[in-house]
Structures are given as C-alpha cells and as structure tokens.
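With one protein chain held back, the other chains of the complex are shown just where they sit.
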Amino acid sequence: MTSTVPRTGTVRLAAESVSLAYDDRVVVRELDLQLTDGSFTAIVGPNGCGKSTLLRALGRLLRPVGGQVLLDGRAISRTPTREVARVLGLLPQTPVAPEGLTVGDLVARGRHPHQSWLQQWSRDDEAAVSEALTWTDMADLADRPVDELSGGQRQRAWISMALAQGTDLLLLDEPTTYLDLSHQIDVLELVARLHTERGRTVVVVLHDLNLAARYAQRLVAMDDGRLVASGAPEEVLTEQLLADAFDLEARIVPDPVAGTPMVVPVRRLR
Amino acid sequence: MTRLARPPAGVPERVRQPGETVVRVGPVSGRVRWRQVVVALAAAVAVLLLGAVSLGRGDFPIGLTDVLRTLVGLGEDTQEFIVLQLRAPRIVVGALVGLALGVAGALFQTFARNPLASPDVLGITQGASAGAVAAIVLGGTAGGGVLGGVGVPLAALLGALVTGLLLLLLAWRRGIDGYRMVLIGIALWAVGAALVDWLLTRAEIHDAATAYVWITGSLNARTWAEAVPLLVALAVLLPAALATSRALAVVQFGDDTARGLGVRLVPTQALVVLVAVALTAAAVAAAGPISYVALVVPQVAVRLTRGPRPPLLASGLLGAALVVGADLLTRTVLPQALPVGVLTAAVGAPFLLWLLVRGRRSTL
Partner (left out) sequence: MRLAYLAVSPREPLVSSSTDAALRRHGPGGPGGAEGTAPQRGGLLQQRRTRLLGLLLLLVLVTVAATLSIAVGSRSIGLGAVWQALTDPGVPTEETVIVRELRVPRTALGLAVGLALGVAGALAQGHTRNPLGDPGLLGVTAGASLGVVLAIHLLGIGTPAGYVWFAFAGALLGTVLVFALGSAGRGGATPVTLALAGAALSALFYALVRAVLVSDTDSLDAFRFWVVGALAGRGADVAWQVAPFLLAGLLLALVNAPALDLLGLGEDVARGLGQRVWLARLVGLAAVTLLCGAATAACGPIAFVGLVVPHVVRAFTGPAHRWLVPCSGLLGAALLLLADVVGRVVVRPGELQVGIVLALVGAPFFVALIRRRRLAGP
C-alpha cells in the first residue's frame, strides 16, 4: 500500500462527449470532462442537474448512450470490471450494509478485486484492511455491526472500505448526506487527507458549495445536464453562475478561515 | 468521532475479528470463521448419527453393531438387503435432498436480499409439482401408467427447470433485480399452484391421493436409482455454488457497490440463479418438494453462525440433518408413516418462529 507519487498533469479519467440517459430520458448531453492525476474535484450543481448520473458513468455504473469514458486512455466499458476496481473505487450515495455485518468485514470486502478463489486473505489483504481501519480511526470499532453505528461512523466505515480497496482514483457520491456539520467536516477532512497524504485522485459530488470550495482544488459546475463552468473555486463560484444555474441571488465573500469563496444567499430568483 | 483524530504513526497493528483464524499455505490463503466451522461440523456429525440410527430402525429393527457389520460386508443376507437396498438409498437421498435444498435456499436468499426468497416462494417447486401431478393425473392410474416410474421424476425435473428458466428470463432486464425476481417468482408460484389445484380436481381420487403425497415430499420407496443421479448432480453443482460464494458476499451490498468492487454482475447473477434452480430441480425430482427446508434452514443457519448472510455449506448440512432426522421420526415415533415433508415443515417452522421471537435480527 505505497502511496503513489502524483504525476500531476496526466489525465486519468475522462468523459468524451458523453450522453447519459435513463431509459429514453436523456439526463446528460455530450459532456466533456478531464480529471488529472492527483487532483481533487468537486462536482456541484442544482438538484437534478445530472451530477450523480455523471459520477455513476465515470465509475462505469452507467453505460453512456453516446460518447465514452476513458480510464487511463482506455475505454472503461471495454476494460474488465475487476481491472477497473483495482484502479478506481467508488462509494454510492446511500450504500446498504447487510444487517449484522461488522465494520471489519465491511472493510475486508474492499479487498475483493485483489483476491482470488484460492487467495482469499493474503498478508497484503490483512495489512491493507488493518491500515485502512487504523487510518480512519475505526480499528476500535472493527467488530461492531455497521448498522449499530452513528451516521458519521458509518460513513467513515465505508470510506475505510474504499481505502482498503487501494485504488488511485476515488469517486464519492455525496458522502456528507444526512451528517451534521461537524461530521461533514470530519468526513471531508478524511477525504482531503486521502488526497494530500495518500495521493489519491478524488472526485466528489457535493451539495454544499462552501464546503466544496474549501476542500476541492477544482469545481465542476453542472446545470440541466451540461457542464457550465470548470476551474478553481474562485473562477467558478461567481454571482453570475449562481444566478444562472441555481436561480439564486447571492454575494460571494472570502471565507474568513480558508480564504476560499463563500456563498451568502440573498434570495431565490424567479 | 467528532474530533479529527490522527491515526497513530508507524506500522498499524493487525486487526482481526474475534473467533477467526487466518490460514495461509503457499498461494492459498483464507480466513476460518470458527462459528461457521463448528455449526457445519455439528450438522455433519448429526447427519451421520441420524443416518446410522435410521439404518437400524423401521419395521424390522437391526442393532447398531449389526448395521455396522452389514456396512463392511459382514452381515446376513436379509439384513444386507434391508440395510443396503431398502434403507441406505432412502437415507442417502434424504441427506442429499436436504443438502441441495439448504444450499439453494441460501443462494436465493442472499442473492435477493430477502429471507422469503426460497425455491418454495419463487415457484420453482410449484413448477415441479405441476409437472409431477400432470404426469400422475394424465399419465395413468396411480403412477403405474406409461408416465409412472421414470416419468414422474422426469416431469418434476422439467417442471422445475422450465419454471426456473422462466424466472430467470422474466426477471432479466439488464441484470436481475432481487426484488423483481421475488415478484416474478410469486406470479410463477401462483400459476403452478393453480395448475396443481386444478389437476387435482380433475383427477381420479386415487391419483389425487398419490399426487398429494408426492407434492408433500416423500422418501418412501427411494432406491439407488434416485440416489445416484442426485449424487452426480450435486458433485457438479455444489462446487459451482461454493465458487459463487465470494462474489455473493459483495453482491449483498447492492449493485453499485458490487460493481465498484469489480464483480461482473451479470454473469454472477445468472450463475447464482441457474445453480440454485438446478439444485432445487435435482432435489425435487428425487423426493418431491420437501416443504420449507429451503426457506427455513438458511434462516436458522444464519442465526446460529451469527454471520451477515446464510452460510452455504452450513445451510446445506443443516438441511441434510433436518431431512434425515424428520424421516427417522416419521418411521419411528409417529403412529402412522407420514411423508417426510409434513415433518420438515412441522419441525422447521416452529424453530424459525422461536428464533424470530427470541432474536433481535429482523432481516436476512
């Protein structure tokens, strides 16, 4: 489990004019996006703009109806799913753990792509799981059932599983949903450390613009299935964008703590 | 967990679950869960003991030493005939049927994430029943006609396989959703049940009685002719079932997480359902749809092992113990010989109820 040295600039994951649909309903239209190695990207946008859908496509959970997703330059739909799972980990929005499953078991399942029928529990597996548990501060809770944990602990357990998977890329779909503010910070700090200390390339869908601006290096803003802005938080979070995409009149002020842009809502437009 | 605790520096300590041992031999490695091993071993011992007792009991009792002598080829001719030709095949069929049904039930329940998803509820055994009853009722008097003998098991096998394939095809829409499968299964069940009920009203009453015993599940008059094909089928299907075990553990988390962890969802789903259907079909063809083994046993096994899902092997062995034990009871304790299916339901159902009332688990 050696942390990879970020080779900044290399494109790891890319969407090439991707169109996404559920049945006949097109949700995302011809969208292009490139995610470079070692980056920390947050996808933001109003409800129903297609950001989670895009994340699912980036994680090969949804097959595009047009265009393609490339992982390390190779079409992700044509890469064996197991191979993908060794490079790219993902955490769905509200993952379900079966009742009675312990935290240790949950995190151990993250090793699935590295195991085979004969090799079900190698030293690497054990080391990775131990490290993931320790690193996320969950080691003491390893034999507690997941369903008995608090919301914040549960999210930590799932992140721990994604960590044990040992992938360079990590996609998270609204990891802070239903958490109080301090646990939101807790989870995002954890994700940010995965990025800075472990060199993970992180893509996260977030609702909270202020938190997104504070933790991510790059924001990708979507509206109605299209990409409307992309770049550093200062470039993306403008009053014009909030008016256009979110129908929100707002002032942008510097965050007194981090200096990143902070949205102060005024009123809803229209 | 509100603080931002830093992980301790240095080499992390090994985290191990209580009650497990890591085994590594050359390229092979794995974790042994002792609770699962103990339950499986206890069930296996129970099968052997019940089987040994069962060999000696019946209308013509034979002592345990004589049974053992007979097994190693030292018994009298009469005893040898009774033990090896009458009782042994019956017990072997019983054990294998229980094994197959237990494993099939565990596969279905884990896959559908629904404790009610068993071959009984999903209509597969009803399909088998419809096939068998059709053979009995349409095929001639009390199974003695053209379709008697070989015909009834064959019809049951076909009924189960056709229903199982229908289940797979109808529930298939870019992969199988466990929920959709259960709903489709209930529809198939209703069709099978309606066919059986209707055929029973059309039948001569003797045929109806024969058919009714068959759909209850019985080990009466089973011979090596039933045991051997079943053994062959299990030799293929059991390893296949165990091979899916690892993927199943991940499939349990839901489709998105499972695919994220690199499980090839579609082939895995197809394999699991096909193996479970084939196991059920083989069992039902041999002994009829012995009621509720597949439904109850995995639920009992998961509570005994306290794991997150029904253990495959332990479920199978407990199923074998249940069927062999119930068969022993029908032949010894009860005043009249009832089909074993009556007993498995009567024994298994209260046990599940007891666990339900006592336990804190509310789901799979």
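Some notes on this structure:
Each chain carries a letter (A and B) given by its place in the written order, and its residues are counted from 1.
As a working rule, a residue touches a chain if its C-beta (ideal position, glycine included) is under 8 Å from a C-beta of that chain, and two chains touch if they have at least 3 such contacts.
Just so it is clear, the structure is predicted and the values come from calculations on it, not from any experiment.
Checked against the hidden chain, the listed residues B:200, B:237, B:250 or B:275 yield one contact partner: B:200.
Even with one chain removed from view, chain B keeps its contact list with that chain: residues 113-116, 121, 170, 173, 177-180, 182-184, 186-188, 190-191, 193-194, 197-198, 200-201, 205-206, 208-209, 212-213, 216, 254-256, 291-292, 295-296, 299, 336, 338-339, 341-343, 345-346, 348-350, 352-353, 356-360, 362-363.
Definition applied: only the chains that are shown with their structure count from here on.
Centroids built from CA atoms put chain B at 42 Å from chain A.
Across the complex, chain A is touched by residues 1-2, 4-5, 7-8, 12-18, 22-24, 27-31, 113, 243, 246, 249-250, 252-257, 259-264, 306-309, 361-364 of chain B. Residues 56, 59-61, 80-86, 88-92, 95-102, 104-105, 109-110, 112-113, 115, 117-123, 125-127, 129-131, 133-137, 139, 142-143, 150, 152-153, 156, 165, 182-183, 185-186, 189 of chain A touch chain B in their complex.
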